[in-house]
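Please find one structure pasted underneath; my questions will follow.
A single protein chain has been omitted; all remaining protein chains appear in their positions.
Each chain gets a letter, A and B, in the order it is written, and its residues are counted from 1.
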Amino acid sequence: MAYVATRGGERAIEQSERLFRAELGRIDANRVAQIRNALPWLIDRVMGEASLYDRDLAALALAQTGGDLYEAVLVLRAWRTTQPRLAIAEPVTQERLFTHRRISAAFKDIPGGQILGPTLDYSHRMLATDVLEGRPFDPAPVTPAVRPAPAQQPSLAAWQKAQGLVADPPRADVAPDAIPDLTREPLLFPASRAHTLQSLARADTGGVLALGYSAMRGYGSAHPTVNELRLAEADLRVRHPRGTVFSAGRVRVSQAEVTSKGRNGQLELGFCATLGWNEVKTIAGATLDLNAPGAAKNAATDPEFFLYHTEPVEASGFCIHFKLPHYVTFQSALDALRGAKAASPAKEEVPA
Amino acid sequence: MSLATLTKPWAAFSYGFLDASAKRELRRKMLKAIAVPGCQMPYASREVPMARGWGTGGLQVTLTLLKPTSRVKVIDQGADDSVNAASIRKFLHRVSGATETWDTLDATIIQSRHRVPEERLRDDQILVLQVPNPEPLRPVEPNMSTARQMHADADYGRLWLVLYEQIVRSGRVMQGAAYPSLVNGRHVMTPSPIPRWDVPKLNMARHLTFLSAGREKRLYAVPPFTRVEPLAFSDVPYKVEDHGNLTCSRSGVTGFFMNEIPQEDGSAVHELSDSHLGIKAIRRAEGEAAPIGATWYQNGEFRA
Partner (left out) sequence: MTLHATPVPDAAETRANATFEALMWALSRPGTVQPLPEPGHGAIAEALVDRECRAFTDDPALAPRLAAFGAALVSPVHADHAFVSLARPAGVASFAQLPAGSALYPDEGATVVAEARFGTGQRLRLTGPGIETTAEITVDGIDPGLWAARAARCRYPEGIDLFLTCGAAVIGLPRSTRIEVL
């Protein structure tokens, strides 16, 4: 009779979701706005991995999932995939970026200058426990530079190209709607350049860091030097059906270009860019890209290896799927095991 | 022309969740999958509101097929009330209005993880199997590009070698579920992690089977009346699980795939893995009308 009575599954899943959501409490526009304003770097990371640029939606996803990053990215990806593609933006070039931060480790100074911009790099990482004792933390005012840095900067690689230090990669002129799109086509290998960069752009920050770090520690053949790192805003220029090009707003982007010591008299470049500001991911991603040419099959620097394994939705989903019941497969394996044991009972009784 | 001509009225989501372009891509790939049985067809595999590895591949195929008159059954490990099966079935109903059912005989689409129902499927029914890993060669070749080349060359020697080594070492083939099988004499596929008990149900069947791996972005099919032959040596025949003589402690039914339930006294009891078959058997025993269809196994033996 127990069989007939069981609709336990449906009740259980409903209640378990309620239990999760009860702890988060009411979600309203105010909570979403607070998350959006208080955690811009987290919002950026989530938007990059979701490949969906909308701070409100990213904040909502974080609110709804209680900050479980993989869940938040999944919610956003699932929403994103149902949206129509209205237009394809004009290409964004480095020279046109509104740059907030620009660092090169390769030279003491570079054309256009080094711009530190917003960073915790040189802060002392001390917890502001005063806040918990009732003494709020108010940031000190920023003193503007006497000579503000120009908003737009040339690309360092352009200078290197002019010097003959960097090979100009072959350019292919592709019609905008013929650009391979990872969200509408499967990733196959050898991957197109577009698929590789798109895949890195939406990769899991932690995953890219782990594999990129392994390459940095010597499991890759090329040691990276940061040629140019940028945190910037890109103007999103879209062509109206009537032909005029207009700005549809700005998105925050980050990009890293790393270089090796070079081979055959030329520097090699690795590149990674993503929506939102995320330095760790772009430096690690560019390091993987730098190490990809000629990487041994199944090495962490082999594109098939690092692109498959840093896909946040796939990797996290598969990891948590092991919670699902597997008792049929287990039963099947058990049957084979018992069959083998029955066939050779003598093996067990061999004296030591 | 204005921007509005590029788009359409806003809706929270499309019928059947997937948008028209996602469905068209799936349709194209499903047709190719039927045309080359057992051959893995790459597809974009959109994100759906469920975690990867939780049936998103099967879900996309089912969502493409669904219409308001569909009757959909979802099982996990053979059970309709398993938590994830319940979650998927509820979602399918919510986005399509399709009727939920537990009865194999009543269903037009059956989405399943790890089992094929015990009642024979008819020629108007579609079985959608969720696939965690679509690549039968992965145990011998983790690199997908290399594995693809091996399929292109019908180079299955290393798979045969693994089976041979198991026989030498253990006296029998040790492969449990997901038994590699040759489809239409050309492509080796994994039938998904169904037990060996279920593989013969796919051979020269009347129904259409789709197998879809969302995370791995591959789908393949076994059309009706297609040969599905588990890899086996002529002198070491294919063996299904030794469940033919087990009896379900709840329904009293004998001769089907069972779950083994360990007991505190050190013994074990068994229960039907196909949970709704068990429910129907109990109802019948209690005098209710609960039609049970013809089954693939009779008295614990597979009948072609």
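What we mean here is this: a contact is a pair of C-beta atoms (placed from the backbone, for glycine too) under 8 Å apart; a residue touches a chain by one contact, two chains touch by 3 or more.
Computed from a predicted structure; not experimentally measured.
S.K.: For the chain left out of this view, which of B:77, B:96, B:130 or B:143 touches it?
M.R.: Checking each option in B:77, B:96, B:130 or B:143, the one touching the absent chain turns out to be B:96.
S.K.: One chain is left out of this view; which of A:96, A:184, A:237 or A:326 touches it in the full complex?
M.R.: The single option touching the absent chain is A:184.
S.K.: Can you tell me which of B:46, B:89 or B:187 touches the chain that was removed from the display?
M.R.: B:187
S.K.: Could you pull out which residues of subunit B are in touch with the chain that's been left out?
M.R.: Against the left-out chain, subunit B lists 12-16, 20-21, 23-25, 27-32, 34-37, 39, 41-42, 64-68, 94-97, 123, 148-149, 151-153, 184, 186-187, 204, 208, 223-227.
Keep in mind that, in the parts below, only the chains that are shown with their structure count from here on.
S.K.: Can you give the whole-Å distance between the Cα centres of subunit A and subunit B?
M.R.: 33
S.K.: Going by the contact rule set out above, which residues of subunit A touch subunit B in the complex?
M.R.: On the subunit A side, the touching residues are 1-4, 6-10, 12-13, 74-75, 77-78, 80-84, 86-87, 183-190, 240-242, 297-298, 304, 308, 313-314, 316-321, 324-340, 343-344.
S.K.: Which positions of subunit B touch subunit A when the two form their complex?
M.R.: That would be residues 1-3, 5-8, 13-14, 17-19, 21-22, 25, 42-54, 56, 76-87, 90, 113-115, 132, 142-146, 170-178, 193-197, 215, 217-218, 239, 241-243, 250-251, 257-260, 273, 275, 278-279, 282-283 of subunit B.
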